[in-house]
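Note that this complex is displayed minus one protein chain, with the remaining chains in position.
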Amino acid sequence: MDQAVKTNPVKSRGEMGEMFYHLIRDPLGLTGLVIVVLIVFSAAFAGQIVPYDPIALNIPDRLQGPSLSHLLGTDQLGRDTFSRMVMGGRVALQVALPTIIGAVSIGTLLGMIAGYGPRWLDNLILLFFDTIRSFPTVMFALAVVALIGPSLNTVVFVIMATSIPTYGRVVRTMTQSLKSSEFIDAEKSLGATTKRILGVHILPNVLGPIAVLAAMDIPTIVGLEAGLSFLGMGVRPPTPSWGSLLNDGYALIRNTPWPIIAGGLPLILTTLGFTFLGEALRDVVDPKLRGRGGAR
Amino acid sequence: MNTPVLDIKNLSVGYHTQRGRLKALRNVSFAIPQNSIVGIVGESGCGKSTLISAIIRLLAGNAEIGSGQILFKNDDLLAKTENQMRALRGVDLSMVFQDPMRTHNPVLTIGRQMTDIQYRDQLTKAQKKERAAEMLSLVGIPDAAERLNQYPHEFSGGMRQRIAIAMALMARPSLLIADEPTTALDATLEVQIIKRLRELQSEIGCSILFISHHLGVIAELCDYVVVMYAGEVIEQGPVREVFHTPAHPYTSALLRCDPGNIREKTRNLPTIPGEIPDLVDLPAGCVFQSRCAQAVDSCVTARPEFRNVAGGHSAACHLLGEEVPA
Partner (left out) sequence: MLTYIIKRLGLSLVITILAVSLLFAIIHMIPGDPVSTMLGPKASPELRAALEERMGLDKPLPVQIGLFFINMLRGDLGTDVFSNRSVTEIVLGQVPYTLSLIAAAICWSAVLGIFLGCYSAVRRNSLIDRMTGVLSVSVIAVPAFVVSLYSLLFFAVQLRWFPAIGAGEPGNLPDQLWHLVLPAFAIGLSWVGYIARLVRASMLEILGENHIRTARAFGLPENWITFRYALRLAILPTVTVLGVGMGFLLSAAVFTEIVFSRPGLGKLVIDSITTRNYPVVMGSVLFSTLIFVASTTISDIINALADPRIRSSS
């Protein structure tokens, strides 16, 4: 009797709403969501939040430990570590967002074409994917950087290029299985064009899992940017990036641990936040795991 | 002494589910005499799987044995420890399952799997292999010794089921439980395998508990039949008796609906209208009552007792009149 009352309100929430509802219920998902919102917020409003200008030099105050005026101390040039940390988030997102959007779009497009189109095209695209995937990511990034020099755009381009096959393959597999399903046949018999089938019928079904994949991928991308910046192959100084913070910290490792902590902590938080969120999203997107609503 | 090989007394098994306790088996009682084949017949949900899982004590985690005894050669299986049960499984009490395609480990050779199950025997590896090859030829697999080195996917479905039977009978068990062994095979294969099973049974002298919903096979193979419905035994007796003169309305309906029984051409196959009741929330009275064409008032309120119909043939139905308990 209780159940009959419960099922009605859930239905009227709509698909997105229901996903959100279940997401909040999961403690891990909630934690992830909170962390992610915190990070995005602090990155977006970094300019307003930071107590000091992250690139302002202040040599007399260099290498201080944490204090009330400098929450995480200062680095070798007297810059406030905390401010640099917060600003670093902005760089991280500046890299992550275009990369994800680019990789997802191109990967999804190619994946759909590969899954839906003729065999030869599929093989060609697959070969293209496999070739890109045959490079260890960082090595490839370093090779490109060696040639065109380090910069934010280089990083975005390289990471996007190496991420495309990940999304492409998944979309391809899903498209392939959808292609042979009955409702596609029905649409075809009604004369739907390929463009329409791909855009209206296949694409929405593919977006859910892709969203999960993207959420899980963001930590990797952010980590990669940080790594490249750490090696001096990413963003140029004095732009603060978590990676360059770690680089400074590495040089100062025997003097003070704080820059390393300041650089690593946001990376760990970002990783945890998006991973928890992604895992919870996956549980929600996969209807088999969603609640116990199965009928007998 | 004519102790039955298996004597099940008042067995009740339930499952803990979110909705409550699912009473899968209620007061099930029947016996399997020595050197005989007993069939169990019933539609999905009648409790067959729970019954055999209970016998070999491989029930799911949320299952609970409410009451009853399972006497295997006068020894209560429910009182045994897991180690004692393990000593019995595959030796004195074996099983053949329904799906031959997935019943063997795909990455081990048949020979390896057949020698593994002999791990309790003090034989050399060569002797175990020989025994395995012997058993394979007995079930009709040619070139047995060679084929021991092959993997399951190199055999057809019918052959895999024969291998399963060979494995089950290798230790000469007292009881073989066959859970719908021919359901996944086509009719000609079914006939061959049933024939072979019967030959093996008389050779080895074991008893077989044969579960099926194919009435023709039961009639062909079994000496006795037990009819189950929604977790209860509702009729049992010698197979000829029960199938010729069914005492319970469910049994009559089953027989009527069996495709093998249909005499005239028809477009509509007969079915029994309705569904099995909710096993969590059981109705009072007879469990078949809601689908029974001959139900009377007492069927709704009181559970029928088992009554004797003829020698050894009994059924649980109010319509049978006299109160002579079976």
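Residue numbering begins at 1 within each chain, and the chains themselves are lettered A and B in the order written.
Quick note on the criterion: a residue touches a chain if its C-beta (ideal position, glycine included) is under 8 Å from a C-beta of that chain, and two chains touch if they have at least 3 such contacts.
Not measured: the values here are computed from a predicted model.
A.B. asks: Which one touches the absent chain: B:167, B:197 or B:239?
C.D. replies: Final answer for the missing-chain contact: B:167.
A.B. asks: Looking beyond the chains shown, say which of A:51, A:65, A:118 or A:136 touches the absent one.
C.D. replies: Candidates A:51, A:65, A:118 or A:136; residue touching the omitted chain: A:136.
A.B. asks: For the chain that got dropped from the picture, name the residues of chain B it touches.
C.D. replies: 56, 58, 85-91, 94-95, 97, 99, 102-108, 116-117, 119-120, 151, 153-154, 164, 167
A.B. asks: Extract the touching residues of chain A with respect to the undisplayed chain.
C.D. replies: Chain A touches the missing chain through residues 28, 127, 130-140, 142-149, 216, 219-220, 223-224, 226-227, 230-233, 246, 249-250, 253-254, 257, 260, 263-264, 267-268, 271-272, 274-276, 279.
Here is the rule we use: only the chains that are shown with their structure count from here on.
A.B. asks: Hey, how far is the Cα centre of chain A from the one of chain B, in Å?
C.D. replies: 55
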